[in-house]
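Yeah, one chain of the complex is gone here, protein chain that is, but the others are all in their spots.
Up next, chain A:
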Amino acid sequence: MRFRLTDDQRALREGIRQLLARRFDREALRAASEGPVRLDRALWRALGDAGFFALRLPEADGGVGLGLPEAVLVFEEAGRALLPGPLVATHLAAGAVPGAATGETVVAAVDGALVEWLAEADVVRGDATGAVPLRSLDPLTPLHRVPARRPGHDPVAVLLTAAEQLGTAARVGELAAQHARAREQFGRPIGAFQAVAHLCAGMLVRTETARAAVYAAAVTGDPVDIAAARLLADEAAVRGARDCLQVHGGMGFTWESEVHLHLKRAWVRTQRAGGVTESEEILAAALTAEEA
């Protein structure tokens, strides 16, 4: 059993991390959160060139020919960087919607009662009639409300969302630990106080447990594994972002700090694909099915 990243997978992760560091660094993130929300089309095409959307398409169809584990790794990086845009919807549209694979076409998708990035998208999948904009909690995710429908949810969309949450969980854990090492009160780094140190350790525990669940679900592709990964990753991201905010104290409550952007995005992602409730019901049902 080799349940760990291969050298190729490490290289892929490193490549996408560097691309995002060049094209969407903290300054870009801050600028994006200040102005009216626009999708950076040049960045979108750069992602297309890097294979972000065509990753799982067969090579014969112009894709990269990789699988879910690799997709999970790149979405984790997108989550870390807080990359905006309908990433999951466009990735899932590759091969089905012309131009999606290359990043020339931006694809949004109706998900329950919400559509992310509707106004900026070239193509919308699902029935978006009657959509009205709402004032989005997340400054980097424009939202429209649509009359509620109950569609079936693509487990791959759930898994890629969990991967983004995992990236957020890892990032906010690092931000909290960095701050705890650097910020001094009472004459020493606040990380020397157990009350603060244990908050940071708890974030790491949740992140690493979620990581095992998300990666395993990517290997098996099993819907029950995916539901489990989603619950763990949602918890790691949301509680992690809140604890990160707490560790940052008053600085964390400012618009200037990036912490609130992580929390708000994590909250947006918890609403996708039927929310936590649906995943919990899937897992509960599987419990009695397993016994039978």
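Just so we're on the same page, a residue touches a chain if its C-beta (ideal position, glycine included) is under 8 Å from a C-beta of that chain, and two chains touch if they have at least 3 such contacts; residues count from 1.
The rule is simple: contacts and distances are computed from a predicted model.
J.: If you look up the hidden chain in UniProt, what protein name do you find among "Oxidoreductase", "Thioredoxin domain-containing protein", "Acyl-CoA dehydrogenase" or "Amino acid/amide ABC transporter membrane protein 1 (HAAT family)"?
T.: Looking only at the record, the undisplayed chain corresponds to "Acyl-CoA dehydrogenase".
J.: Looking at A:155, A:191 or A:274, which makes contact with the chain not pictured?
T.: A:191
J.: Write down which of A:39, A:128 or A:231 is the residue touching the left-out chain.
T.: Considering all chains, including the one not shown, the answer is A:231.
J.: Can you tell me which of A:102, A:209 or A:246 touches the chain that was removed from the display?
T.: Of the candidates A:102, A:209 or A:246, A:209 is in touch with the missing chain.
J.: Can you list, in ascending order, the chain A residues touching the missing chain?
T.: Missing-chain contacts on chain A: residues 1-6, 9, 69, 177, 180-181, 188-189, 191-194, 197-198, 200-202, 204-205, 208-213, 215-216, 218-220, 224-225, 227-229, 231-232, 277, 279-284, 286-288, 290-291.
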